[in-house]
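Input: one structure, supplied below.
Note that one protein chain is taken out, while the other chains of the complex remain in position.
Order as written gives the chain letters A and B; numbering starts at 1 within each chain.
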């Protein structure tokens, strides 16, 4: 290890730095625009790929489906509807259990309790019923689940009696077959997502919901669950089946399973849709492109919401959210989809009966029965612009990277532009401060030559963490004063959002930021933003892309402008992408016909629901928005306002 | 047509007949009409499941099995034996998959046959293979007296014959189906020649092109009866000459007709009983 002086190497890195500094302001916006155009182009039929079966063992749609007992199905549906009418306030568990028990299945109850943490804190009880059909000739090592939520009359969602009747009818048919290699669990849940979350938590003995959800234990189990189908049937005639894929935190089921669901629907001649949209007959045409682009954007909107709510999500359909219980299976590594059969008048084409749908399920279960391993072959990260098309991670990542690369490039140039690069000591330490989200205490404030950015980084993060932690106590406190939870959450977040606008004034009074300090703060902010979006892209590409698209321009332009109008414009742009504003905008977009008062009410509900999702189900959107996105926004706000 | 069961060594994954997914347990049919149960009461699986490995096959062919292997699981052939080898499964250019875990290559197989030849373990080999790009498996052969037929050429897929829609599985390969069809019509005294058999499943039936390799085989296939390989009809020749049955392999050299006394060689050391159960290492 020694040193040499090299006359040729002198200044080459400086030259590179100068080129970068000179051209970066031009290149970054260009890359940003190119990335967006590229991404939008991916929805065009020739630029994405057709779905295919990667797992050969599935052998989908090769059997002749034989279920034909439509009259039995109709009888069961009638009986269940009568039962439901007799007991409008409870779930007719005795009837359901009796049906399964008659078939000779092992039938078990499952009780769970939710201690609702917000407001006055009430306690909810719920009960599920599940029946296990044991595989006749193999050990109970693997299982498949067919689940349906029971909905009481008067629930906000359309009734789901037909799905429950379908479960019983299929159980009766499956019972007679000898070819099952896996146990089949028929699960009827209460309270929508909560029932499924509690049952899965009890099945795997894995607590969820910060101790708020007491899932209890199960009296009986089957094998390890390989796949699950959740069923929602709104009427006895079916115009189309919608396949819901988006799960908790934007997790998606294996593409093989999704493909299988579509394929078997296709084989049984039932119209099938994704995001409630059928394929365009001419995908190569311009109208076809626009159609699939809209489908893609729908999927992105619902995936970005991060809640397992199927198409549209809470934020866009906050009036009557669609539940998709399959989303909770995904977090246990169980591949699952929801099949939602509905009779939509606007949908052209013939109508099918329930026995048609039963044959679809029969076909799916026979295919799943063939599985020899867990689903692992096909894609887990994809976007779907049509029922049979997908954009894999390899296709969408490059345009995403182009959209986001400006953030990284700008961080680099900020670093390079730091005055007197060779001598700014302590750079290392401060930059390291950012790597643990500014948690590492101590800084170099007492040295006048060095910028003091740490408070500008630490204070917003602390504020974000306190906000998140304070929401639950706040609702409890305000509940005592008679405020409803939804308003309390809204008021709390609004106060923080407005109050924090004063943060730059407070932090800059303690230590004025010099020119280099502002550069360093920009650098740190951009690095953190880059980390956030690239990490989010791994979990939830839709959310990451939306955030990146909105934040890259403001992040690139977030600096102190000496002219007041420019500063005002920058502030305005920033306010437009404030997490709180974005949330409101998303709700308003989902309900364009509503008046502002209704939008506000919907927004309040959506916020409260997001908090519950975070606390009970482990949805991370609100957490990330509060602890990372909001602080980042505040850092940018500081940059604009710290003269 | 029948082959004596204990002359067949059957290596199978054997996961179909008793698979819980089989709607007719313990049966395997040749087609969807369920005409012939090929897993009938006379089927004797010698190697199944995890016992079927490439190493085990090569050892079986070359006679290098563990000493404890029972004779029924050995290939007890000599230089007067005609050996039929039929292989099927998933394959590619130059290999055939075994049990989703490993594969045998065409070179390994060719070398195994050469060893067999040098050890005088066969007179003729008829090699049949039904897999994708099957012809690639016999291209490396270099030992004499081998006649080979493959269901497809290199670059071609070998296709299934039809789907059993109650099982949801494609049940039999096209070439095997037609070969079986040909065999089912034969009797023990049939005069059909190998040339007839090699014409089985032309391209319009098979979709793939059946490949034949006969350059290693010294006789004209038209002169060879099918029953020489199938049906274990033996070729017997009468002779009046005295035959020396060799002296190396047999324990007591015997010459037909006269009895020759040989002096027993003095034992090199003291004898002792070997362990009853050989210790495997």
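In this text, a residue touches a chain if its C-beta (ideal position, glycine included) is under 8 Å from a C-beta of that chain, and two chains touch if they have at least 3 such contacts.
As a working rule, contacts and distances are computed from a predicted model.
*Asks:* Given that one chain of this complex has been left out, which of "Translocation protein S66", "U6 snRNA-associated Sm-like protein LSm3", "General transcription and DNA repair factor IIH subunit TFB4" or "Phosphatidylinositol glycan anchor biosynthesis class U protein" is its protein name according to UniProt?
*Replies:* "Phosphatidylinositol glycan anchor biosynthesis class U protein"
*Asks:* Counting contacts across the entire complex, name the shown chains the missing chain touches.
*Replies:* Over the full assembly, the chain not pictured touches A.
*Asks:* Would you indicate which residue among A:347, A:531, A:550 or A:600 is in contact with the undisplayed chain?
*Replies:* Considering all chains, including the one not shown, the answer is A:531.
*Asks:* Which one touches the absent chain: A:483, A:539 or A:561?
*Replies:* Spelled out, the listed residue whose C-beta touches the missing chain is A:539.
*Asks:* With respect to the chain omitted from the figure, which of A:97, A:221 or A:331 is a touching residue?
*Replies:* Only one listed residue reaches the unshown chain, and that is A:331.
*Asks:* For the chain that's not shown, point to the residue among A:39, A:53, A:400 or A:415 touching it.
*Replies:* Once the missing chain is taken into account, the touching residue is A:415.
*Asks:* Which of these touches the unseen chain: A:93, A:152, A:351 or A:374?
*Replies:* Answering carefully, the residue with contact to the hidden chain is A:374.
*Asks:* Which positions on chain A touch the chain that was left off?
*Replies:* 1-7, 9-12, 207, 210-211, 251-252, 330-331, 333, 374, 376, 380-381, 412, 415, 422-429, 431-432, 434-436, 439-444, 446-447, 527, 531, 534-535, 538-539, 618
Just so it is clear, only the chains that are shown with their structure count from here on.
*Asks:* Centroid from C-alpha atoms only, then distance chain A to chain B, rounded to Å. What do you get?
*Replies:* For chain A versus chain B, the centre distance works out to 57 Å.
*Asks:* Going by the contact rule at the top, pick out the chain B residues touching chain A in the complex.
*Replies:* 18-23, 25, 163, 165-170
*Asks:* If we count contacts the way the header does, which residues on chain A are in touch with chain B in the complex?
*Replies:* On the chain A side, the touching residues are 59, 62-64, 135-138, 177-181, 366-367, 369-370.
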